[in-house]
Structure formats: C-alpha cells, structure tokens
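Removed from the display is one protein chain of the complex; every other protein chain stays in position.
Here the chain labels run A, B, C, D, E and F in written order, and each chain numbers its own residues starting at 1.
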Amino acid sequence: MKSRFLSNILLTFVWVALTGGFEFLNFFFGFVVSFLILWVITVGSGEAKYFIIMPKIIAFLFFFLYELIKANIQVAYDVVTPTFYMTPGIVRVPLNAETNMEITLLANLISLTPGTLSLDVSDDKKVLYVHSMYISDKEKFIDGIKNGFEKRLLEILR
Amino acid sequence: MSDVLIAIFATLGTIFVFLAAVGLVRMPDTYLRISVTTKAATLGIGLILIAAAIYFNELSITSRVLAIILFIFLTAPVGAHLIGRASYFTGVKLWKKSVMDDLEGKYKKTTHKLSSEDSNEKQEDVKK
Amino acid sequence: MKTIILKTASNYLLPLLMLFSFFILLRGHYLPGGGFVGGLIAAIAFVLHAFANGLENTKHLIRIHPGFLMPVGLALAFTSGLAPIFYAGLPFMTGIWFPEPLSVIGMVGSALFFDIGVYLVVIGVSLTIIFTITESA
Amino acid sequence: MIQHIVLYPILIQVFIAILLLFCWSRVHWQKVISVVGSFLSLGIAIILFITTWNEGTLTVQAGGWDAPFGISFVSDTFAATLILLTAISGLAVSVFSVGTILPARLKFGYLPIFHFLLLGLNGAFLTGDIFNLYVWFEVIIISSFVLITIGGEKAQLEGALKYFTLNIFASMIFLTAVAVLYGITGSLNMADLSIKVAAIENRGLVEVSAVLFLIGFGIKSALFPLYFWLPASYHTPPPAVSAIFGGLLTKVGVYAIIRVFTLIFVGDVFLENIILTLAGFTLVSGALGALVQNNIVKIFSYLIICHIGYMILGLGLVSELAIAGAVFYLIHDIIVKTNLFMVSGLIYRIKGTFSMRDLGGLYAKYPLLSLLMAIPFFSLVGIPPLSGFWPKLALITESFKMSNYWLIAAVLFATFITFYLIAKIWSEVFWKEGKVLPKLYNFRYFDKLKLEKKVQIVAPIIFLAFVSLFIGFGAEYIQQLALRVANELTNNQHYVQSVLGEQMIAN
Amino acid sequence: MLAAILLGFLFSGLLVFTGKFLKGRWAVLSASIPFVLFVYFAQFIGRVSSGEIISQHIVWVPSMGIDLRFVLDGISLIFSLMITGIGFLVFLYTSAYLKNHEYLDRFYGYLGIFMGAMLGIVLSDNVLSLFIFWELTSISSFFLIGFKNKEESSRKSAVLALAITGFGGLFLLAGALILGSVAGTFTISEMLSSKELIANSPHYIIIVAFIFIAAFTKSAQFPFHFWLPGAMKAPTPVSTYLHSATMVKAGVYLLLRFTPVLGSTEFWNSTLIIVGSITMLYAAMHTLFRTDLKGILAYSTISALGILVFLIGLGTKEALLAACVFILVHALYKATLFLVTGIIDHETGSRDITMLSGLRKVLFPVAIAGFLAAISFAGIPPSFGFLGKELIYESTLHYGNSAILITALAIITNILLLYSGFLVGIKPFTGKLPERFSKVHMPSFLMWIPPLILAILCILFGIFPSIIQESLIQPAVTSLGENGGEVHLKLWHGFNTILALSAITIGIGVLLYFLIKPNKKVETAIKKLEFISPKTMTEKFGNGFYYFSTLWTNYFQNGYLRHYVSTIILFLVGVMGYTLLNNTRYRLVYSSFTALTIYEVITFVIMIAGILYTVFTKSRLAAVAALGIVGLTISLIFVYYSAPDLAMTQFSIDTLTVILFVLVLYRLPKYLNLSDIKTRIKDGVLSIAFGGLISILALEVLAEPQGSEISEFYAENAYLLAKGKNVVNVILVDFRGIDTFMEITVLTIAAIGVFALLKLRMTAKERITTGIKK
Amino acid sequence: MEFILAILIGIFYASGLYMMLRRSLVKLIIGLILIGNGANLLIFLLGRITKGLPPIIPGESPVFLKAYADPIPQALILTAIVISFGLQSFAIVLVKRAYSVVKTDDLDQMNSTDQFS
Partner (left out) sequence: MTLHNYLYLILLPILAVSVLLLFIRFLMGPNIVDKVIALDLLITTCIGIIAIYSIVYNQPTFLDIAMILALIAFLSTVAFSYYLEKRNKNE
C-alpha cells in the first residue's frame, strides 16, 4: 500500500512536469490520473520505496555518467582508428544482486555503457552473461563490474 | 551564451551519433555492433535533446525533453539485451578474434532455458 | 519471452506509457496528439507487457476483455455526437462546450468526450487484434 | 428542423450495431434487436422518403458547420429511394439471417457487422462529401470482408482474398481520385465541387480524375473489365450474406458513379463514350459468363455483372429518360437480386447443393414454394409486366435515339441470355426429377426445420416477392419516381442549392 | 374487356390455392370460364358487324406510353371467338383427357393464363401491351410444353420453344419501341395516320424486319419453325389449343394487325411471300416423311401458317379475305384432328400411323369427326376448307405477273396437305382393326363431343357461309383497311379455272394417298438430312456459341489474381494514359517548388532504396523491416512538411503493423521466387507505366492553382468556434467528426473480423460435410 | 522538392503494383501497403506542402499569425492511414488464416472458386 502510494506520488510529479502547469489543480489531477492508472494495472509490489534515497541516487548518477563518457570515448577511438584493438568475448559474471529490480538495473547499466552488453540472466538469477569488447583479463573484468556498478547499485537499493 | 551551449551540446551529440553510425558499419560482428552503437547513440541523442531544451527554455518543453531522455535510457539497454539474446539463439557467430564464450552450451535448445553452471548432464548446444 | 530484464522493465514502463498516453489524449485539441495516438500508445504499453509477461498475465491485469472497450468507446463517441441533438436541437456532432476552461485539459466539450471515445476504441481494437493473433500463433 | 431526419437512417444503424456489440454473447437478444431494429429503420426510411418527396431535397450540415466546411448529408429523391430500398432489403435479410446463419457465426459478431454494413450503405447514399463517401465505402468493404470470411471455410478464404485485394485496390484508386480533385479545387463538398469543377480550365485534369473515379467505382460495381472479384467470391459466403451483397453492394458503386457523373463531371463526351462501351461489354461479358456456369449462385453472380450494364448504360446515354431507366432498373435490381440469393439459400436448404446438375424435383415436392421462387426469377428476366421489364423500354428507346444500335443489340442479347438461363434453371432445378443426393451431416434440411425457422426463411422471400410485384404492376409509381430522380440528377442545381444555400451560389 | 382478359389470370391465380378442389370431378366446371367469355364476345358480333369498334382505355403506365387500350374490331373478334370457343372445347376435353391427373390444376392454371394472354394480344391496341401479352403466351406455352416435366425431351422442347419465341419477342420489343419513337405513339390505331411518315422513315426496314422476326418465330416460319414439332411433347389439348388454333396464329395476327400500318411496300410483300411459300412447301413436304400423327399435324400446321403468311404477303383484298377465312378453316379442322389424335393416343396408346387402322369400329363418333375434318382439310366440297382453298386460288390467280408461279406453289402445297389430312383423319379409321385394339373403349363424351362439334362446324360453314360472312368475315376484312366492296362467300362459283384447279388438287392428292404408304424407312432416311436442317444449324450455332462463352469467360476469369490486377491496370493505364498524355502540358513551375536540402535528399534516397529493397529482397522478415524504414522516412517527410500529427500516427501505425507482421509471419513458408524473368519484365513495365502516369498526374495538378478558402475558414475558426488550437485535431473531432467516427467504426469492424477469423473454428459438429470422403 | 516527391509517389505506386503482381500472399499485402502509402503522400503533395509551419495555432494567440500548412489533407490522410491500418491488420490475419487452411503462400494455387463447377 505504501509503495503504491509512493509510486503514485512519483507518477504525479512526472505528470506535472510533462504538462508544465504547477497549479494545485494540476497536481490533484495528476494524482487522480496516476491513481487510476495504478489501480488499473496494479503494479508496485514493493520496489518503489527505493526511489526515495535521493542523495545516493544522485551520486550514483554522476558515477554512471563518468563511466558512460569514459567508455564512449574509448570505444569511439576504436571506431575511428583503422585497426581494432579489441579482445571481445562473452563473460559469465556471478551476481550478488537478487531481486528482479536489482538484476535488471544492473544489467541495464552495464548495457548502457559502451563496449559491454548484458546478454542474458540465467534462469536461477545467479549469473549474468556479459559481452564485452575488452577482456584482457577475465577476473579483472568481473571484479570491475562487481566492485563498480554492482556494489554501488546495491548500496542504493538495499 | 546559451547559443554556444546549444552548439556544444548539439555538436557533441551529433558526433556521438555519427560515431555510432560509423561503428555500426565498421564493427566486425553483431554483438560488437549492438554493444558499440546503441549506447553511443543514446548518449548522443540525449545531448542533442538537451540542446533543444536549452534552446526553447520553457519548463513544459524541458520536462518533455527529460521525459524523452528518461525513456531512451530506460528502453535502449533492454532492447540491446533482447536483440543480443536473440542473436545468440539464432546462431549468430562471434567475431573470429573473440577471446572467450562463456555462454556456449548454456542454453537448452528447445526451451531456451539458461543455466548458470556447466552442469554434469550434457546440454544441447544452440550453436551449430 | 522469458527474460526478467524485460519483465521488470515492462513493469515500470507500463504505468509510464499509460500516463503518456493519457497526456497525449488530453492535449490533442491543442497540440499534436489526440485520441488516436494516445490510444495506440496505451495499447502498445499493454502489448509490451504481454510480450514480457505472457498474454495471460496481461489479460489478468486488464481485467476486462479489451474487446469490450470497443462498444464502450463507440457508445461514448456516439453519445457525444447525439448530445447536441437532445441538448439543443442542433445537428449531429455539433460541438457543445462548458463555458469555462479547466486548467489542465482546457475547454471541456463534446469533442473531448468524442476523442476519449476514439481513445477507448483504439485501445480496444489494437489489443483485440494483437491478443487474438498472439493467442492463435 | 425537419432536415434532422436525414441523419436518422445512419444514427439508427449505429445505435443498433452498438447495442448488438453490447449483447455480444447473447445471441438470442441479438436476433431480437436486429429484427426490431430493422423494422424501425424501415419506418425511418419511409418517413425520410415521404418527407423528401414532399419537401424536396433536404440537407443537414453535420456538426452545424455550413457547407462546404463541414460534412453535408443530403437526401434528394435518389438517396431517399436507395435508403428505402436498403431498409427493405435489410429487413428481409435480417430476418433471413436470423433463420439461416449458423449459431457459430452469430456468436462471432455476424449481426453487428451486418448492421455496420447497412450503416455504411446508408451513409454512402446520404453523404454529400466526396471524402466522407470514401470513408463510408471503407465501412462497407471492411464489413463485407468480415461477412465474406466469417466462418473461414477454404472457398470463403480464397474468394475473400480476391474480393479483398481488388476492392482495396479500388479504394486506393478512389483515394487517388480524391487527391487529384482536392488538388485542383481545394474542396471536398460535392455540391461545391460541382461548381468548382465546372470552372476549371484544365479539362484534361478533370477528365483524368473522372477516369479515376470511374475505374475506382467501376471495380466496386463490377464493370467489365474490372469485375473479376465478383464471380470469384460471391458464391462463397452463406446465402444471407450473398443476398445483401448481391442486392446492395455493387449498387453502391453504381450509385456513386451515377452521383459523381451527374453532379461533378457533367457533359464530357469522351467519358460518356467510355461509359457506354463499358456498359455494352459488361452486358455481354456478364451474360457469357452466366451462360457457362452450373452453380446457380455463380449464375446469379454473373447476372449481377450483366445487369449492372443496364444501369451504367442508362447513365451513359445521359438523357433524362435513360437515367430514369437506369434508376428504375436499380430499384428493381436491388429487390430482385436480394431475393434471388435468398431463394438460392432456400434451395440449398431444401436440397443441400447449388449445382444445377444435382438439383431437381423442387416443383413436384414444393409447388407453392416453387411458384413463390418463380416471382423473383421471372421478375429478373423482366417477363412483362414484372419489374425487370419496364426499365428496358427506356434503355432501348434512348439507345435508338442516340442511333447506338449495337447497344440495343447488347441489351437484347443480355435480356435473351437471362431469359434463356432462367428457363434453363427452371427446367433443371424445378422440373427435372431430383437425384438422390448423398446426405449432408450436420445439415438441417428444410423439412426438418421448426415452423419458426421455416417462417424466418420464407417470409422474407414472400415480402420481397411482393415488393417486386408491386414494382412491376405499380410501374407507373416507380417510373414517376425514377423520372423525378432523373430530373433532379440532370438538373443538379437543386442539389447544389440545397447544400450550399442561395447566397453561396451567388458568390 | 380488361375483365375478360383478367378472368383467365384470376382463374389460375385462384387455382394456386383451390387447385385440389378442382382436380376431381369438378374439373369440367372450369370450362365455364371460356364459355362465359365466348358468350361475352359473341354478344359483340352485332355491333362489330355494323361497323362499330368497341374500345376501352385504361391508364396504366402513362409515363412510359403504356396504356391498356383495348379495341374489338373485326379481326380481333374472330380471334377472340376462336380463342374462347376452341378454348371452351379444349377445357372440356381436358377435364376428361387428364382426368385425375396429379397436376390437373396446374394445367388449367397455365391454360387460363394462356387464354388471358392470348386475348390480350388480339385486343391490345397498344403495341407495348401487345408485347406484354405476347411474352405471357410464350411463358405459359413454356409451362405447358414442359408439363410432362419428368421427361428430358419435354423439358428440352420447352426451353427450345421459349428460347425461340422469346428471341422473337425481344425483336418485337425493339421493333415496337423503334416504331413507337418513329410514329410518336404506341397506339396502333393512331399509327395509321402516320403511315407515310413511318414508310419514309430511314428506320422502316429495321422496324419491319424486327416485327417479321417476331411473327416468324411465333408462327413457326422457316427457318424458325423447328420448335413447333418439338412442342408436340405437350399434352394434346395444348397442341390443339396453342400450337394449332391460337398461339401460333399470334404471329399471323401481328402481321395482319400491322398490314394497314406497315404493309403495301415491296419489302413487306416480297419478304412475306418468299418466307411464306418456302415455309408452306418445306413443311408440306415434311409431312410425307412422318409417321407420328402429331408430327404430321405439326408439319401441316407449319405449312398452313406458311400459307397464311404467304397470303398476307400477297396483300391484295382477295388475299386478305382468303387469309381471314383460312385462319378459321384451319383452326376448325386442325383442332378437330388434334383432338381426334388425342383420343386415339389416349385410348390406344399409340400415335404411329403405320400401326393404326380400323378404329371406326370402336370409336365411331370419333371417326366421323376425323372424316369431316379431313374433308375440310383436303378442301373437298362442300366443306369450309373447300371454300378457303377456292379463295386462296382466287387470290393467287389475280396476282399480276407471277400469278402462275405462285398458284403452282399453292397447288403443290394443297396437294400435300390433302394427303396429310387424309392420313390423319381417315387412315386410322379405315381398314382392318388390329387384334390388340379390339378392346378399345369409347372415351368419355367430354372427349368426343368437342371434336365432333368442331368437325360439324367445318361442314356447316362450308354449306352456309352466310352465317359468318356478314357477321365475322366482312368486319375482319374491313378492319384490315380494305373498305372497298362487299365480301361474298359462296360454295358454288360455277365452272371456272379455280374449280378446275381444285379438282386437280383433289385428284392428285387422293391419288397420292393411295399410292404412298407411310413407313419408318422413309422417316429414318430423311433423318440423315437433319444435319443441314435449321434445327441442327441452330444447335450447332448454340454449341459453338457456348464454346465461345467458355473461352471468353475462362480467359478473363482464369483464377489468377495477378491476371485480374494486371487486366484492371492495363485498362486503367490505357484510359488514363490516353486522357492524361493528350492533355498534358509538361510544364513544371519550379519557382513554386520548395528548395531541396541535403537531408531531404538523403531521406528520399533511403526511402527509395527501402522501397526497392522491400520489393526485391528474398527474405520476408527483411521486407517487413524495410517496410518499417519506409514508414519511418514517410514520418520524416511529414515532419519536414509540417504535419506532426501525421508523423506520429504514421510511425505508431507502422510499428504496430510491423508487430502484426512479425506475429503472423513465422508460420508462413519461405518466399519462393515463382515467376519467370519474362513475367517479371512484363509486370515491371506495366508497373513503371502506372507509376509514371501517377507522377505525371501529380506534377500536372501541382501546376494548377488551388483554392484554399476552406482551409482558411478552418484556420480562422478552429479556436474561436471550435475551441482548439491543433487545427488537424479540430478537423478530426469537430469539423469532420463523422469521418473520424466512421474511422473508429472501421477499426472496430476490422478487430471483430480478426477475432472471428482466428477464433471462429467451425467445429466438426457445425461443419457441414457430405458422407463421401473425397 | 515537389518534383522529387511526385516521382517518389510514382515509385510507391509502381512498386506496390509490382508486388501485387507477384504470386506470394505476403507480397500482395506489402504491395497494397505501398500503394496506400503512395496515395497518402499524393493527397499530402496535392494539398500543397509547406515547410516548418504546422497548422497549430501558437501560444496564446487565437488565430494564426503567419502562413501555415493546409490542415485538411493532413486530416484526410490521418483518417486514411487509420482506415488502412484496420484493413491491413485484417489482411495480415486473412493471409495467416488462408495459409493455414490452404497450406500455401502461392496465390496461383488459390483459384478453386473461379473454376466452373
């Protein structure tokens, strides 16, 4: 119930931002619309509470942006230069993340940074298979993910 | 001032998009293409959209721009994941210089069940 | 498709898309959009959900049969067209409006209800078609 | 406010259809709603007809926007007549459907779609806007697609594919024509177009767009050499569907051709010659096709094509009398063809086949029913003084006045073949001793039906037989009507005035 | 008079419901209908003979010039009395002949309709109403010929007869309509005043030719005669009534009726003389080779009809008088003989002339009737037939230069007819009675009285011609436009050439009767010549025509959708190309075009490449993806050219379409390349022509100015009146809301269609199947 | 620009027709879609095209301040697109059903209803 309420508030803000009218009536209307939508689709079985940890999120966002730009440049270099310096492959990364939300966010973040791509999660949710452009050292690569994205992400989410 | 900002954002964005396009053409295998491009474009489009937001400088438009960016960031990796997975099912081969394939033999051919370990029983191999 | 990534994503994309669809519906009279595109986006939201979670789950989520939205939408559109005949003896589909605009939606009148009718029909139609095809695939 | 009535035939069908959709799974209610609704809409059609007859052309501007800005709906005598005929055929087929359509089909929306089809027909007849006409055409064809495929039997699907493709293609050509017309006039209102097109200097473009309209509508009305979809498909759906198709569907095309070529594209000799040529070939080709068939429904299908030729011929001859002939034929044909396909349904119900070779013995076993069926048969041929006879008088006379002897020959030829075929059908189906046919499983033969079902099958046939007898024996009324229609069509300023109002024309 | 005509129809209408009641012993009562009518018409004899013309005018369809305008003059009267009088006897006869027949009620029904229609023909003064009744006689004849409808030959004969008479009927229709538009009226009596106008009209020949075809088919003139022998499949009362006494004379009546209007021209006279004489000779010869009584009678009827046409062709006063008399003569003796034949057939079960003899011993009154009729048939004094023949010779002898030739023709015909008359009327009754016929009974008096009455009349009118001279013949001749002089019918003219000719005729005829014995061998011999007979020719033509129809239909309706499409497109390209290229000015107003930019060029390049890729790719999925790209570029064009709503909609629809394709496709087999290179080139050329024309058309339209008042109105009023700023949306939900309403209706229907198409599976219980597995 | 668009529309019509003349069911439908797109673009072009000025009344003003694109063709096309969507989806399903019943994608083998019987 609480989580649904939070989702509701969140959606209300999205609505207000979209319509651009900061009046009480618009908030109210946005709330009603969001409420109805949530009621229709009965979503939100607990995940939404995580969104309230705002500072950590912001910190994480900056970390992510940094990674994003860094990796982009690395790849860009490889793209524009005539020869490829890549050592690509598919790596099996064991997961600490447990819930669907955690796994999904992690996989997406990995995918979003250039050069890596989450291919799939094993059915028992223990392993993430990642395709990467640069695997000079497999252990180092896995370590980078586990101590980088995963650790920070789980900090926020848990 | 804002004009300069717009120009910078737009230029950077365009370059990223362009590089993604070049990458798509140049990359030697499907996984690399997915890997390289989807995200580069995402970043590039995000930057261009920010340029537009600055240009119009209006709350409703800015919020719309943010919504678009949010959406691209939400969907692009999922799409990449789906299509990458589908590539593997359909037997798209890795680049010949690839160094490893941990996924090999993990998919059950008929049900597409993915196991986490190399189990003792022999798994059917999707790739031919 | 059995992928938790898509499944999880679709769970947060669904409400978001629904919100957008409603937003696009309402502002159609002033900006690009309207019942048709709005309805399509809503339908696409559910289709996405169905891709990720299987059709049964999506149907369960919607609760009513999507086909039912078609007569409801048609009836709404029809009534909004008939209203002027009964209300003021004006020809079919003549626009009648509340005198004052509402802050978010703008002017409220028969045309708006008509557009909502369109919205419902489009959702009903798209979902009926896609669900039927998926089921018999 | 009397002109509000113009939209009622449309609104009632919308209402019925929506109501039927709400009763999706309650087939019994659907049947009741459909029949009661059809009676209501017949009532409305009669009122509209009488009002139009007394008051002259009526126009209602949908949405309250003056022409040419909104969509005008116009009921002149022509439109009102067709609305009336649609209501009559609609009522008959509604009852017939209730009696003959399998429950499986009824459970999947047969009746709502049927009423959507009637809605489309009513809309097409009443609209005064060329693009809106396109939309009504789409309503008609999509409903007909659904009706022709419902049940999904192999033959149905194969026929439907051809039906679908060529009709969609016709719509595209129609749309192309609308684009051209809008491109040169900037208008869509047909009355407005009537004025604007006349003022256009580049007659070549007008002619091209007219050709496009002719071909688009020509496909829909099954003219030679555009008719191929019809013989491929009309015999595949259940007879109730064929009845409404055979009676009304191709006629919408004819209606549209007549409307467009009397209102918008007037006085182009080249086009008139093309229309006449097409009419002649249609008469002959349809007759030749009918001659070689063995399946009675296929014979009727080809006869539809053949007889379209009469109507188009009347239009091509341009004179008021000839158009009156075309209109008379149209009136006759709608009723008789609808009935004919219902009759074929009845025959199928009795014997379980459409094949002339296998049929037989009807007259011995069902003398009264046979006599009843003879009425549409002989009306179709135009055994005087039955309904099909009268319009031919004007067509032959006017062809003669144009010194177009080969058209007279075509008319006589088509009449002769029809005549011969009906004699042959009578001889083979009714007279000949019937074979003992293999029993059909799951088939309820006519004998075994409950009285209620029998009435639902036979009553509509009797009803339409009486209507066609009235057309024949009350030919004077029909001819007066046809003359008035022809007069209104050839003097289209009434129409234009009614739609645009006095001051618009002055500008 | 309308009532008189309708009585027959009413009677048969009633029979539909009360048929069972009349089938039994009350059947004879139905004869009261023609009897009443006979009396009704008989009461006009006095008024008509005094020169009065009784007429009735009922407005029916005035706007088409069709009135029920009935006129009872001399010629109509004769026919009316014949129709009702013989009708009365035939009705009586039938009640016994078809006693307890399962479908007696139907039979009477058809007869009733026929009688009404026949009266309609002879009474109509409006040529179109005449046509209406004309067709009704064909139809009722169709039902009567096919009465024994379980026999295939009956059905075939019925269809053939209907086809031929219906064919003629159409010519009557066309002829009447043309005549009507030339004369300015459809009323025959009014046409008389415009005789000159009609004769001098350029359409005179076609009018006459059409009316001739109608008359010849109905009256079985060569080469349209062959349906009549076939029509003998009908029960004997029908042959009696329709195919000898009345219906076949409708053609003769038509010619007589139009003699005053159209006659007395070279074309009229010589055509009739030629056709009439060919027919009378040809048919008379045929009687020599027949052994079936009805066959002989049929051919002799054709021959007699030939004589009538021939006489009308002569067109002199004498000839017309002879025609009037001969109509009656023929009706009386032929009806008698048919009825007699019917009795023989009914009682002995045979109509084969070679088998029948000595029947006088068992059927004495019938023998008398047969004998008397044969006398009249043969033209032996003092019969009415003799009188008729004298008149014929008189008219041929007075026919100018070719008198000798045509008289010779008439004599030959009459000799042959005499032979056939004896054969039918006398042969079966003379000689030894075969053993197997010894138990033959006399039929009911209802059957033998009617022929006897007729036979007696054959002699009575011969001895006392004055009975009918003043009352019937004179007014009839007058009504044909011959007013000069009185008509005198006398049995005895003194010794003259005509008498000599009669004597020769009778002498040779009787000689022939004793010399030639009919036998089957001759009949089979003549059958070998069938292949050049008009009937065979017609059948061959029919088969050839059927073959042609098959070819034609198969050519166009060959089952290949692509052929249909290409035929339609060929037609479209032809007509459109002709009009467009004829009127194109090939001018491009570049200044009015918007400038081209690099991104647009690239968009176009991609779009075109996408289209081509869609067309030529070998993978279905790739085609769908390429279609997605094409859709995307279209959206871009909508963006470039200010149509945001369109861009959105196009894109969302394209995405949905792709999804639909994808969901459906994986069930389908791989693309196959099925057409050969030649087909592909042909299709390619056609496609390019089509696309090229559309492009030229678009450019042509762009060179024209376009009014924009309506869009300006929308732009000005969208917000002020319709409260919206997105004008496109305002149009959709307000200005043109009904379009949108119907658009969602279309969607709903499509969705239901999809649902039904995929979900509705006829279960085995619902699917109708035959027991036999294929 | 208009010139190229006109040619492009011709290409749409031509290739649509060419596809319709093939024997494959799927190609047939793609052909119809292409021609439909061509027709829509034709309406668009013949309604005259304007760059960068959508028919949306800007800001607070009640009427247009400067020239704008003609909204009517846009509304017409919108209706036409939506209708074609309905037809297309029906067509696609029809193909699917026809294939599952007739067991072939080859149109030439679907001519039983035209034959004499």
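We take it that a contact is a pair of C-beta atoms (placed from the backbone, for glycine too) under 8 Å apart; a residue touches a chain by one contact, two chains touch by 3 or more.
Since the model is a prediction, treat every value here as computed from it, not as a measurement.
Annotation: of E:L192, E:M355, E:L511 or E:A622, E:A622 touches the absent chain (contact as defined above).
The missing chain, though absent from the display, is touched by one residue of C:I44, C:L69 or C:V121; that residue is C:I44.
Interface note: of F:G10, F:P54 or F:G86, the residue touching the hidden chain in the full complex is F:P54.
One chain is missing from the display, and on chain C it is touched by residues 1, 6, 17, 20, 24, 31-33, 37, 40-41, 44, 47-48, 51-52, 137. Along chain B, the points of touch with the absent chain fall at residues 3, 6-7, 10-11, 13-15, 17-18, 20-22, 24-25, 30, 33-34, 37-38, 41-42, 44-45, 48-49, 51-52, 55-56, 58, 61, 64-65, 67-68, 71-72, 75-76, 78-79, 82-83, 85-87, 89-90, 92, 110-112.
Although one chain is not displayed, chain E still touches it through residues 597-599, 602-603, 605-606, 609-610, 613, 619, 621-622, 625-626, 628-629, 632, 635-636, 639-640, 644, 647-648, 651-652, 655, 658-659, 662-663, 665-666.
In this section, only the chains that are shown with their structure count from here on.
Of the two chain pairs examined here, E-F and B-C, the one linked by more C-beta pairs in contact is E-F.
Measuring from the averaged C-alpha position of chain A to that of chain B gives a distance of 13 Å.
Between the CA-based centres of chain D and chain E the separation comes to 26 Å, rounded to the whole angstrom. In chain C, the residues that touch at least two other chains are 2-3, 5, 9, 12, 16, 20, 30-32, 36, 67, 70-71, 74, 78, 92-93, 95, 125, 129, 132-133. Residue positions of chain F with contacts to 2 or more other chains are 20, 25, 28, 42, 46, 48, 54, 56, 72, 76, 78-79, 82-83, 86-87, 89-90, 93-94, 96-97, 107, 110-114, 116. Here, these are the chain pairs in contact: A-B, A-C, B-C, C-D, C-E, C-F, D-E, D-F, E-F. Taken in their complex, chain F has these residues touching chain C: 54, 56, 78, 82, 86, 89, 93, 96. Against chain A, in their complex, chain C makes its touches with residues 2-5, 7-9, 11-12, 14-16, 18-20, 22-23, 27, 61-63, 102-105. Residues 20, 25, 28, 32, 35-36, 39, 42-43, 46-48, 72-73, 76, 79-80, 83, 86-87, 90-91, 94, 97-98, 101-102, 107, 110-114, 116-117 of chain F are the ones that touch chain D when the two sit in their complex.
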